[in-house]
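As you look at this complex, bear in mind that one protein chain is not there, while each of the others sits in place.
== chain A ==
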Amino acid sequence: MHYQTESWGSYMPTRSANVGDPLERIERLASENAVVIFSMSTCCMCHAIKRLFCGMGVNPTVHELDEDPRGKDMERALMRLLGNSSAVPVVFIGGKLVGAMDRVMASHINGSLVPLLKEAGALWL
């Protein structure tokens, strides 16, 4: 599992230049890796979902929204996307939205998660 932090580097954001639809940013981040989890460092359900993937031998990319300057916007966007009162945890596999904890667990139990992971290249054998 590796945590992604934005490197500000040469890009100096001005207030008005905080561009980027948060949803676009989410989709961009989601497509960067095979398994992407949006999480919050204090959320224990997020911890559970991380443990689930690690337990399966998957190496997910985790974005902690509470450590991201634009995290608040992304959190709101995720809430709207999921139609949920809770934005995290949310899992994308192969760039596609899988869902929150209940969807992920349901797909694991009914056997559809592992093929999805294999297809995305996150799991071998």
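Before moving on, here are some points about what is shown:
The rule is simple: contacts are C-beta pairs under 8 Å (C-beta built on N, C-alpha and C of every residue); 3 or more make two chains touch, one makes a residue touch a chain; residues count from 1.
We take it that contacts and distances are computed from a predicted model.
Missing chain, UniProt protein name: "Transcription factor TGA9-like isoform X3", from among "Acyl-coenzyme A oxidase", "Electron transfer flavoprotein-ubiquinone oxidoreductase", "Aspartoacylase" or "Transcription factor TGA9-like isoform X3". The omitted chain makes contact with just one of the residues A:L23, A:M105 or A:A120: A:M105.
Contacts to the hidden chain, counted on chain A, fall at residues 42, 44-45, 47-49, 51-52, 55-56, 86, 101-102, 105-106, 108-111, 113.
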